[in-house]
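Here the structure comes first, spelled out in structure tokens, and everything after it is commentary.
What you see is part of a larger complex, with each chain still in position.
For reference, chains read A and B in written order, and residue numbers begin at 1 within each chain.
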Amino acid sequence: MANKNITLVEVEKAVQVIMDTAFENEDYFSELDGLAGDGDFGNSLATGFQVIREQWDTLPRTNINAFLMKVAMLTTSHVGGSSGPIWGTAFMRAAIYSREKDDLNLTDIVNIFDSAIEGIMQRGGAQPGDKTLIDALIPTRNALAQVKSDAPDCWKRALKTASEAATQSIEDTKNLQAKRGRQCFTGERSIGTVDPGIVAVATIMNNMNKAFTQ
Amino acid sequence: MNKFFNDPNNFVPEMCEGLVMANPDTLKYVPEYNMIYRSDMPSNDKVAIVQGSGSGHEPAHIMAVGKGMLDAACPGNVFAAPPVDFCYECIKRMNGPKGVLYIVNNYQGDKMAWQMAEEMALAEGINVKGIMVDDDVSVKDSTHTIGRRGVAGNFFVIKAVGAASEQGADLDALVKLGNKVNSLVRTMGVALTSCTPPAKGSPIFQISDGEMEMGVGIHGEPGRRRDKMKAADEIIEELFNAVADDLPFQSGDRVALMVNGLGGTPISELYILYRKAAEMAKARGLTIIKNYVNEYCTSLEMAGASLTLLKLDDELEALLNAPAEIPIRVF
């Protein structure tokens, strides 16, 4: 795929990677959520995405927008806890951004990240530094933006850099105190534990990198 | 569980089917989205007014769909926010040249679903706006909300914007009006029993005979405190003072007063409550212009009641008196 714009085919593949990551890490993500949260995160994602997997063949494929809009709706409606509307919002913002577009370049992807981050913040009220997946998405977005201005066509470099940034965010946020989601109820207990949403973003970015560049 | 239902998973759809079978000329039903709508909608002449929250609060909101009230409702399952695609489809299908107003009670799930649906619809060029209802003075934040909950006062918001929309008001005017009503309406409720969602099969919370949950939420969320049961007049005193002190309502104010049954309390008791509420209104110098003693926003078969006060001005009084026709009727 290197150097050309991504189309519906790649978008489908990206969604597949996100879902597979959730299926493969269901227990692990829930375990992480159990340390300071309520332990439902992995299960919520896997249960909701399972509905998408079942309807996969019948999802609308007229264009990127229609496909992602349906994914957004299913995610919002079937993923439990805070994650449904948060992840659904991300897909939805991506869908809305893609209206009338048949393909997306790296600039588009950065814009989608911006729109998704804004949407998630609006939806759940989290600020950067509240120890949520926002704190993984922002460095990821910044890494992509950096590549975009340095080497706008290089998807390979973009994915590698982005996955490194996402992974780094796990450690960078470990000693923060959670301010949103179930985690925030346990107060200081969240200090020193990794945030499951951040780990999930990092794992997804790593799997994206593998899936699209190897 | 002493309830009438078949497969618990069909509770909401079968209720919707029954409702539409009972009102074949005025209502239509889209099963995929639990959507009940006026058969003469969408329309070129009016802003569409829509709402959808959890089911189990009937007559809110599917049975409030009709001329002068809601144009459509798309409830979720019992006590579950409608999925975002219900809201989105509801907006899309009701949209006409004058746009769509959605009303949402302040519950996290409902709010998120509607706001996402709004974003999606906006992206498609639909002229849609929302108003949020948060009339419950019982608690500031609660299990399912940031800020106050939206409960029975919702009826007055619907009635006002429904009437104004029928008279041709545009979307911005309706948003302003809805927010005005919400700013003037206050409610608090009390539960004497719990209730049982059919699919759950067990009560949503535990309460003993002789106890009450003062300030309960309409999904049985905790209120201000658990207390032992008291005389009707004492209970109304607490509800009335909490509600009236909050705005605050002041001597000389004209008001609408609602005593709303939560589903399992018979209307005989609601009038006993109304009696004391009307006395208290008088003692405070409030003039009751209109009263509402019935079920408006329930929690399945929960025994209990809520009291709502709305401060009136000429505009609101006229809107409350405007004609409306919904499935909830006697004749």
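Basically, a residue touches a chain if its C-beta (ideal position, glycine included) is under 8 Å from a C-beta of that chain, and two chains touch if they have at least 3 such contacts.
Here the structure is a predicted model, which means the values were calculated and not measured.
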item: Formula of the whole complex, where the shown chains each stand for all their copies; value: A x2, B x2
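In this text, only the chains that are shown with their structure count from here on.
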item: Interchain centroid distance [CA atoms averaged], chain A/chain B, Å; value: 36
item: Interfacial residue positions of chain B with respect to chain A in the complex; value: 83-85, 88, 112-113, 115-116, 119-120, 123-124, 146
item: Residues of chain A that touch chain B when the two form their complex; value: 69, 72-73, 76-78, 85, 88-89, 92-93, 95-96, 99, 119, 122-123, 125
